[in-house]
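Just one protein chain is left out here, and the rest sit where they should.
Chain IDs A, B and C follow the sequence of writing; residue 1 opens each chain.
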Amino acid sequence: MNRQQLTLLSIVGIFVILLVARAFTGNGFGRIYVERGDASFVKVEVPVLDTPDGEEAEGKADGVRWTWVDASSDEAVDFAKAESPRAAWESVTPVSPRVYFEATIANEALQAAAETAYAGAMTGVDLGTALETWRLALLEKANAVAAGKAQPAVEVNWAALRTAGFTRKTSISAKAGGDFTASLDAIFDAARATGESDAETTFVVADGRGTVTTTADDVVPAIGLSWSRTIGLWLAAIFTLAIFSFLYKDNPLYKTAESVVVGVSAAYWMVIGLWDMIVPNLLGQLAPGFVQGNLIPGLAASDPNWAYLVPAIFGALLLMRLAPKGQYLSLWTLAFIVGTTAALRMVAYIEGDFLSQINATIAPLYQEVVNADGTVNGYSSFWASVRQITLVIGVLACLTYFFFSVEHKGAVGKVARVGIWFLMITFGAAFGFTVMGRIALLAARFEFLFDDWLWLIDPMNQRSAAVAVSCLF
Amino acid sequence: MKRPSSLLQTNSLLAMLTVMVMISGAFAAPPAPTDVVAEDLPADGGGAAVVTWTIPEGVDGLEGFQVWRTETVSESTSRVGNERGAALLAIQNQAYANEYQRLVDVEGVAPEDASMQARAVARQAVIDQRTSVTPTETGPHGRFWVLVDTVSDDTDRLQVGKLSPSDEYRFMVYTVAKTSDGGVEKSAASAESGMVLPVASGIDVKRLPLFFILALLCGAVLFFIYWARSGRPITIRKIAGLSAVDEAVGRATEMGRPILYVPGIQDMDDLQTVAGITVLGRVAKTAAEYDARIEVPTSRSLVMSAARETVHSSYLAAGRTDAYNPDLIYYVTDEQFGYTAYASGLIVREKPAACFYMGCFFAESLILAETGNSVGAIQIAGTAMPSQLPFFVAACDYTLIGEEFFAASAYLSGQPDQLGSLKGQDMGKIIVGAVLIVGCLIATAAVVTGSESLMHAVDWFKGSVLSA
Amino acid sequence: MKRIVPLWITAIVGLVLIISNFLPGTRSWGEEATTWFGIIAAVAFVLGGGSLLKVHLKKISDRNSGWAYSMIVLGTFSATLAVGLFKIGVSPNPAFPDVPWSGDVQGQGTPFWWVYEYVFKPLTATMFAMLAFYIASAAFRAFRAKNFEAVLLLGTAFIILLGRTFAGYFMTSWIPVDGPFSGLRLEELSVYIMQVFNTAGNRAIIIGIALGIAGTSLKILMGLDRSYLGGGD
Partner (left out) sequence: MNLIDRMANLDRRWIFLMMGLAVGIPIIVIGITGKTLPEEPTPLAQAAFDVLDDLEPGSRILMAWDFDPASEGELGPMATSFIRQCAQKGHRMYFIALWPVGAQMIRSSTSRVIGGYYPDLVYGEDWVDLGFKAGNEAVIKTIVTDFAQYFPTDARGTSVDAIPMMEGISSLANFDAIVNASAGYPGSKEWVLYAATPLKKPLIVGCTGVQAPQMYPYVPNQVQGLLGAIKGAAEYESVVNKWVRSEQMLDALESGGITEPASSELAARFAANPSEASTWTTEAAAAAMSPEAKTRLIELASAPTPGIFLEAQRRMGPQLVAHLLMIGLIIAGNAIFFATRRRGGSQ
């Protein structure tokens, strides 16, 4: 076995060991959980408060305004009618695995508790007392179950949960996640008041025993695995490793990743350029009505600004570069680009760099540092002065090095050499800082692999700490 | 966890102060300033006005003056809008509370239903009363005023900035004086000034020093360009690394391997790319003469076409148009690392004998230089990116540091324009050196001798000439 | 004609932008020009995509070596472009649910966001992270203390590398903070180097570059430097 193979083996080996260790310990890794819900909206007429007197903006006539509101908001409850236009789609919110785990533990505890029937007599007369006793007993049991779950279970028995009377709202939601007491209380409160918590979940007292039943047959779990994002995460991890594989040797995997990044980035820039710049800033000026009506309804409608035909034409000329003929026309646009940047930079560099840097360097060579009691601190003054003198000498010497009209001989040569020393120290500092930056970037990538993908570490407390440590030891 | 805005606090404080002032003012208010005149600040960039007034005679315990200005139209609109909004909101809340109370207490409606019905009634109340709400619009002289600034007692002039050049303003001034019991009192409002529009004038005088310095530097460059054009010789010091170009190209020819030329990853609007393309012209010419293959992957499509034209004319100049292959000069991607990945892959695959990195580089400098090093290529780099220089210095055989790169481009082109402008820039450096030495010495002298006039001179120079 | 028009465009645009700095009345002209510049810059992204398409289509049709990778480039390019341009899978803006194209294409959860989050981001970030490895390799093989200049460079780098971590503090923590030699503590020393030597060196570089940029800009605006139009003259 030669050294190359050994290196490869070491690198691959480390990752394989990590992967295997993760795969066989804990409760899986590299998954993304989301909470699914409904985003539904309704168009209603609401009163307008803040229009200045006498100004009747469009759609704001008669002190009312047509607007879309969230279907669960107060406005929707008040003003929505049966015929009001409605729209809805699925909303997806990512949740950390911890929320999912906690919800699972809570639900298991709750389920275990709810399955325990109340043993004593439960008649209509002292139903309240009986319920309370039962509630406490169930809570105790639920707590015991939850306490025994140092390791969160990953499998959720949805059928059992349904039987236990769970609807999406009362059981597994990010908000109630982990708090089974609240869920249990909600059911009992409902039971005390009406004997019914909602249309589907029923608390029944029969034969002296209390049970929770449900008639709902398709309870959709709110929190669950997101396949698209989980696949995405694994893809990201594979791409990360594919790029790292170039460190060993150029290989097809790397070349594939390379091609992907070329294709994706070019398209990404195009899309962003179109939606963030061309549509609002160019089309929004040339065809404000169309843009406002179809693409950016929030844009204030105004009259077309025909001056923007100029950049449109320049843009079109630039694209002539792709055409088989008339490519020279794109030089016109290039001329515009070059002229703009040259002029912008000429003024800004002279003002912001040239003058301001001279300004910052001009200071007394003798710097007086005064103590709190008003006396001059000789020691500090000395060093402050040395500092200023060094700075001025450094600037002058480096400028001499960049002086091209004179050969570097004699006195000029000596000063230029001092300048080189200053430059080398400058480059050394740049080197140190650059190393610093690069390592931080690598650390961030490793954090992605170890944290998001392998779930080896958990600095953001997204999963329970027990899971992370248990897989290593 | 937001702390209450201190703006509110200041406002309420101000109101309290005003009340206090009004109360004490009822006894013996000091006289208001007279002759309040407002004028547009001449020769500025717009948005500034000067207010002057006459200090009233014989005011006991004169503290200073308060300058107020009128609201602009947009300020009025938004204030009025806010006031109306608040008033309507109050009406709505009141109507809701009344109706809810009535429904629950009198009609015995269930709370949920009551709340719904009450909201509908409240909504109707807003619609009904929307025209009856008229916000206040008062102040002295029938206007609404905004406090600009408070100035000391010996001041009779205030320059007001941060105005909108498209709005008209009037000003008025209050006298503020101390009362005998230690309080503060304010005079009645002065007569308001005439209308002033703080327009921009033809020339912004504050920026004139910048203009002159720009003209001086540009003049030096132009002078030496014409000096050089007239045929007078311009010497440029030897630049180590340039002589290596021929050597590198020669070696590529010997080994039969290609030359890789990377003109940076910025577009043609970056001057380093322009310099890189200039150097490319020279390298391509040498390559054409030696019959070496030169490959130029670019990160911008514009750079690609510029490079194609440059290389084409180089081949033309070398009389080798037959050997010119535009396909070797091509666009890869705009994306920095997409490009780097491609270029470093290319180095590994094609093993060029010589690599040139001339232009604007960022993080890819190290990857390219290190990869080039690993295939044993002669590497010559030139960039003005200070952050990338340490890596080129370390990993390449020759490096053109910063301005040296531009100088090299001038030197290689041999054009009088380029050389002349280099000389002109050197003049700029002489000016910098002189200003620095003189400036520091005068500043030192000012500190050591404690001379006020010297100190003022330095401050004036730094304040108005060097920071236009 | 081919050369004259661009030269005039450059000169006029440049002149307008420069005078707009000094004549407030012309400021709005400068604003217009810079806004147009931004739009053209966005069009340049389109040009970039178009050029990429052209290059790789040619590669595929010529069956150049590695044309299969060009297929991947084209495939990912068109897929990303499609989900982005047509806002596939994007829910409308909650404030305007009746306008189907009003949605935010970059919003979390959209297919375009997915491409960003799971393809673009890991790939570009990892490419950058590779620099840490190259820098280590360069440290071992390339940074030689060949001469005095190189010693200065490396020595400074050492001080910065140590001074900017806990190691520097640990190594020189025995030097009293308020004593006369406190400046020799590594963390102090690294600050001193940055604020004096580094500032001096960079200041000279900055001043030189500013002069160079002013000179070159002038030549470009006056039509003396036409290299951006391709060719030397």
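Convention: a contact is a pair of C-beta atoms (placed from the backbone, for glycine too) under 8 Å apart; a residue touches a chain by one contact, two chains touch by 3 or more.
All figures in this text were calculated on a predicted structure; none of them were measured in a lab.
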In the full complex, displayed partners of the excluded chain: A, B, C
Of A:Arg3, A:Lys81 or A:Lys325, the one touching the omitted chain in the full complex: A:Arg3
Listed residues A:Glu90, A:Asp276 or A:Glu407, member touching the removed chain: A:Asp276
Touch with the omitted chain, as defined above, among A:Val77, A:Ala384, A:Val418 or A:Ile457: A:Ile457
Absent-chain contact - pick from A:Ser259, A:Thr333, A:Gln357 or A:Gln388: A:Gln357
Chain not shown: contacting residue from C:Thr10, C:Thr76, C:Thr199 or C:Thr216: C:Thr199
Subunit C, residues in touch with the chain not shown (by the definition above): 27-28, 30-31, 34-35, 37-39, 41-42, 45, 93, 95, 102, 104, 106, 108, 113, 116, 120-122, 124-125, 127-129, 132-133, 135-137, 139-145, 154, 157-158, 161-162, 164-167, 169, 187, 191, 194-195, 198-199, 202-203, 205-206
Where the missing chain touches subunit A, by residue: 3-4, 7-8, 10-11, 14, 247-248, 268-269, 272-273, 276-277, 280-281, 284, 296-300, 340-341, 344-345, 348-349, 351-353, 356-357, 359-360, 426, 429-430, 433-447, 450-451, 456-461, 468-469, 472
Residues from subunit B at the interface with the omitted partner, ascending: 1-7, 78, 162, 164, 266, 336-337, 362-363, 374, 386-388, 467
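Going forward, only the chains that are shown with their structure count from here on.
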Contact graph of the chains (line, ring, star, complete, other): complete
Pair of chains joined by more contacts [C-beta pairs], B-C or A-C: A-C
Centre-to-centre distance between subunit B and subunit A (centres being mean Cα positions), rounded to whole Å: 29
Whole-Å gap between the CA centroids of subunit A and subunit C: 23
Residues of subunit A touching at least two other chains: 246, 255, 258, 261-262, 265-266, 269, 321, 334, 337-338, 340-342, 345-347, 350, 354, 358, 361, 392, 395, 399, 402, 423, 426-428, 430-431, 434, 438
Junction residues of subunit B, two or more chains touched: 210, 214, 217, 267-269, 271, 301-302, 305, 332-335, 337, 341, 363, 386, 390-391, 393-394, 402-403, 422, 428-429, 432
Subunit B residues touching subunit C - in the complex, by the definition given at the top: 44-46, 200-204, 207-208, 210-211, 214, 217-218, 221-222, 225, 267-269, 271, 274, 277-278, 281, 300-302, 304-306, 308-310, 312-313, 330-337, 340-341, 363, 366-367, 369-371, 373, 384, 386, 390-391, 393-395, 402-403, 406, 413, 415, 417-418, 421-422, 424-425, 428-429, 432
Residues of subunit C that touch subunit B when the two form their complex: 21-25, 27, 44-45, 47-48, 51-52, 55, 123-124, 127-128, 130-131, 134-135, 137-138, 141-143, 153, 202, 205, 207-209, 211-220, 222, 224-225, 227-233
Partner subunit A, residues of subunit B touching it in the complex: 77, 80-82, 84-85, 88-89, 92, 116, 119-120, 123, 126-127, 130-131, 133-135, 210, 213-214, 217, 234-238, 267-271, 301-302, 305, 332-335, 337-338, 341-342, 345, 348-349, 363, 386-387, 389-391, 393-394, 401-404, 407, 422-423, 426, 428-429, 432-433, 435-437, 439-441, 443-444, 446-448, 458, 461-462, 465-468
